[in-house]
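All protein chains but one are shown at their positions in the complex.
Chain lettering (A and B) follows the sequence in which the chains are written, and residue indices restart at 1 in each chain.
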Amino acid sequence: MIWNTNLRWRLPIACLLLEVALIALFGVFVRYDMDADPHWLEEKVIKNLSTDLENEFYYRYPSFQDVHVMIFVGFGFLMTFLQRYGYSSVGFNFLLAAFGIQWALLMQGWLQSFDGRYILVNLENLINADFCVGSVCVAFGAVLGKVSPVQLLVMTLFQVTLFSINEYILLNLLEVKDSGGSMTIHAFGAYFGLTVAWILYRPNLHHSKERQSSTYYSDLFAMIGTLFLWMYWPSFNSAISNHGDAQHRAAINTYCSLAACVLTSVALSSALHRKGKLDMVHIQNATLAGGVGLGTVAELMVLPFGSLIIGFICGIVSTLGFVYLTPFLESRLRIQDTCGVHNLHGIPGIIGGIAGAVTASIANIDLYGEEGLAYTFGIERSKLNWSPNTQGRFQAAGLFVSLAMALVGGIIVGVILRLPFWGQAPDENCFEDAVYWEIPKEPKSTALHSEDSSIKPSEP
Amino acid sequence: MIWNTNLRWRLPIACLLLEVALIALFGVFVRYDMDADPHWLEEKVIKNLSTDLENEFYYRYPSFQDVHVMIFVGFGFLMTFLQRYGYSSVGFNFLLAAFGIQWALLMQGWLQSFDGRYILVNLENLINADFCVGSVCVAFGAVLGKVSPVQLLVMTLFQVTLFSINEYILLNLLEVKDSGGSMTIHAFGAYFGLTVAWILYRPNLHHSKERQSSTYYSDLFAMIGTLFLWMYWPSFNSAISNHGDAQHRAAINTYCSLAACVLTSVALSSALHRKGKLDMVHIQNATLAGGVGLGTVAELMVLPFGSLIIGFICGIVSTLGFVYLTPFLESRLRIQDTCGVHNLHGIPGIIGGIAGAVTASIANIDLYGEEGLAYTFGIERSKLNWSPNTQGRFQAAGLFVSLAMALVGGIIVGVILRLPFWGQAPDENCFEDAVYWEIPKEPKSTALHSEDSSIKPSEP
Partner (left out) sequence: MIWNTNLRWRLPIACLLLEVALIALFGVFVRYDMDADPHWLEEKVIKNLSTDLENEFYYRYPSFQDVHVMIFVGFGFLMTFLQRYGYSSVGFNFLLAAFGIQWALLMQGWLQSFDGRYILVNLENLINADFCVGSVCVAFGAVLGKVSPVQLLVMTLFQVTLFSINEYILLNLLEVKDSGGSMTIHAFGAYFGLTVAWILYRPNLHHSKERQSSTYYSDLFAMIGTLFLWMYWPSFNSAISNHGDAQHRAAINTYCSLAACVLTSVALSSALHRKGKLDMVHIQNATLAGGVGLGTVAELMVLPFGSLIIGFICGIVSTLGFVYLTPFLESRLRIQDTCGVHNLHGIPGIIGGIAGAVTASIANIDLYGEEGLAYTFGIERSKLNWSPNTQGRFQAAGLFVSLAMALVGGIIVGVILRLPFWGQAPDENCFEDAVYWEIPKEPKSTALHSEDSSIKPSEP
C-alpha cells in the first residue's frame, strides 16, 4: 500500500473550510453574554451591584488563564518527550486545540448557553471550551505519532461533539458534580482515545521503535509540560466551581492530592526498577494522576486527608499501569497507547468518578451545613426528593455513561479515521516530524556549538 | 574596517550611568499613587469604599503578570529560534526590557500621571511600561543578531521616548481607542525597527547566513515564547481596558481571533510548501498575528465573529508575508528583517488600526447602549460634538501618526546607531552568541549524553 503524506491541499482546505464554517455559525449564533456586553452598565443598576468586581470576569479570569496554559503549554510540551516528534506534539496540539475551542463554544453553547436565539458567551464558556479541548488533548496522547493533522482535525470535530453531548447528559440530565472533569474530561478522553488507537492498530509499528524513546533534552522539554499541568491543576479543578468557599476548597484539595501523588509515584518508580533508578516517564505522568483523581470531588467535603489518600492511590496505580499495563495493552489487546493516557487519565479518571459517588453518598448536613448542602449540590425546588444516596447513584451512572459514550464514539471515529486518504504516515515513518514538517539541517560541526574560533576571525 | 566588539568598559559604563540617572530621577519625581500608599486607608473612608478589593490592584494584577510574562519569556524565547543566538535573544531582551520599563515609567509618567510635582505610579503604570517596552522588543526582532547590547540600550532610550510621545498624541490629543496597542505598540514598534534595520543595512550579511537558520531544539525553545504570547494575549488586550464588561469583552474577542488565526496560518503554511509541509517559522509567528490585529478593537463591539474574521485575515496575510514579502524586503528594499516583524507586527498592526477606524465609525446606541457608548469612548462634557464618524477619522489619523513617528524616529535612531563605536559585530560574526557571551565548551563525547559506564565506575 502506498501512502501519500503530502498534505498540500488536504490540510489547507480542511482548515479553511472549517474556519469559514465556524465564522458563519458564530455570525448567526454567538453574541456576548450580559457580563461582556456594554449594556452591563444598565444591568449593574438593575441588579444593584455596588462594584465592577461583581462582573464574572474577576471571579474566573486567573483560573481561566491557568487552564489555558495547561491546554497549550501543559499538554503540548508534555508530549514532546519523543525524540523526533517535538514539532508535531506542540504544533498539532496547538492546531487541534485552536480549532476545538471554537467548535466547543458552539456545541456547548447550543446545549448550555442558548437563549433561544443566540449563544451568549462569557468567560465561563471559554473555560468550558478549554476543558472540552482538554479531553481531545488526552485522546491525542493515545494516538500521538501515528496520525496526520487532518485526522486530528476530524477527530477533534467528532470528539468535541460527543464530549458536549456526554457533558450535557451528565451535568444537565443526571445533575452530576464533576467540576474538574474526572469523568467528562479524563475518563471520557482517555477511553475515547484508546478506542481510536485500538481501531487504528498498526501491527508493524516496531519499525519505528527507535523513535519511540526520548532523548535527554526532549525529556526536559516534557518536564515543562508536566510542571505547568501540575502547578495549575488547582485552577483546573476550581475554575468553574461555585463562587466563594467551593473554589477555595477545590484548590486546597487539589494541591494536597497532587503533592501526595508525587511521593508515591517516585516511590513506585524506584521500587519497580531493578537498580532503584527513577524513570522520567513516571515523573512526567504519574505525578499528575492525583489531579485527575480529584476532578470529581474537588469541591466536595473530602477533607484534606481524603485528598491525600486519593493522590496516594492514584500515584501508585498510575505508575504500576506504566510498568505493567501499557505493555499488556499493546501485546494482548492491540492498543498502542503512545503516552500512556490509560495510566494518567483513564484509571485515575475512573478512581475520581468512584470517589465522587462515594463522597456524594455520604454527604450530610453536619459536614456541609443546610445551606451549604443545598448550594453545593444545587438542590432547589425541582429536587425535593434529593438524597445523598440518589446523588451517589447518579454519580456512578455518570461514570458509566461517559465510558459507554467513549467506547461507542471511539469505534465510530476510529473507523472513519481508518479511511486511507487522510495523509497518515506508514508504520516505519511514525513518530517522525520530518513527514509533516520542514526540518532544519543541523549545523555541520559534530559538537552542537563548538567554540571553533574560525567563525569569528575579526573579533579582537 | 576593524571592529572592536570588546564591550568591557562601554557596556558597564552605559548600564551604570543609566541606572544612576534613573535612580536620581525616580528620587525626584516618582511616588506611589494613592492606591499604593498607606494613606489609602483614609481614602477608603472618604470614598466610602466598602472593601479592600476596590483597590486597583485587584482589577489588574492577574493581567499585569500575564503581560509581564509575555515581555520577558514571550518575546525573549520567541527569538531563540536562531541556532547560535539563544543567549543573546533571551539575555539582551531581558536587559533592554529591564532598562526600558524604568525609563518608560518616567516618560509615560511625565506625560500621563504627573500631578505637577510627582509622577504617581500604580499597577496601571507598570502595565503601560511593559507595553511600551513591548514595542522595543518588536523592534529588537527586526535588528536581532546585528546589533550590540550597547546599541540596544541606546535604541531603547530613544524608542521609549518616542513611543511615549506618540502614545500621548494618540491617547490624549486624538483620544483614540487602542487598548491592545495595534497602532502604538505593534505598528509603531515594527516600522521603527524596520527603519532602523534599513539604515543599518549590512550588504555582506550572507557571510553569517548559516547561522540565520534554526536547529531542532532552538525551534522548540522558540515555541515556549510563541505559546506564552499566544495564551496570554487576551490579558495583553484587556489589561488596561475599562473595568467590568470591557475587560471581559476584550479577553473574549482576543481569544476568538487568535484561535482563528492558528487555522489560517497552518493552512497557508502547508499550501505554500511544495510538499505541503509546515514551516516552524509560520507556526511560531503568524499564529500570533490575530492578537496584534485585535489590539485596537479588542474592547469594542466587533462581536465574536468579527474577531474570527480579523484573525482569519491576519493569519493569511502574515504567512504570505513570511513567504513572499520578507525576501522581497531584503533583496529590493535592503531591509533585513531577522524575525519577520513586518509580517507579525507591521501589517497586522495596520490591519488592527484600520479595523479600529471602521469599528468605531459604525458604533451606535443600539450596540452599546447610551451609557455604554459614553463609557466606552470616554464621551464626557468635553466632547459634545462626538460622533462615531469623527472617532473613526481620529482612529485613522492615529494610525498615520504612528507610522510617521516610526519612520522619522527610526531614521534618526538608525543614523545614531551607525556610529562605529557601539561595539557592533562584523557581518561574518552576526547571529553569534560567542561575540558577547562566554560560551560553555561542549562535553567531549560526540553523543550529547552518552551512557558510557566508564564515568560512574563505583556504582554498584
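Assume a residue touches a chain if its C-beta (ideal position, glycine included) is under 8 Å from a C-beta of that chain, and two chains touch if they have at least 3 such contacts.
Predicted model, so just to flag it, every value in this text is computed and none were measured.
K.L.:
Which listed residue, B:3, B:217, B:312 or B:431, touches the chain dropped from view?
P.N.:
B:217
K.L.:
Which listed residue, A:162, A:176, A:190 or A:283, touches the chain dropped from view?
P.N.:
Reading the full complex, the residue touching the unseen chain is A:283.
K.L.:
Which of these, A:268, A:314 or A:399, touches the one chain of the complex that we don't see?
P.N.:
A:268
K.L.:
In the full complex, which residues of subunit A touch the absent chain?
P.N.:
2-6, 50-51, 53-54, 58-59, 62-63, 66, 83-84, 210, 213-217, 219-220, 223-224, 227-228, 230-232, 234-235, 243-249, 251-252, 255-256, 258-260, 262-264, 266-268, 270-271, 273-280, 283, 287, 301, 303-305, 308-309, 312, 367-369, 371-373, 375-376, 425-426, 428-429, 432, 434-435, 439, 441-442, 446, 448-449
K.L.:
Hey, which subunit B residues sit against the chain that's not shown?
P.N.:
6-16, 18-19, 22-23, 26-27, 30-32, 35-42, 44, 50-53, 55-58, 61-62, 64-65, 68-69, 72-73, 76-77, 80, 86-87, 90-91, 94-95, 98-99, 101-102, 105, 121-123, 126, 149, 215-217, 221, 224, 436-444, 446-451, 455-460
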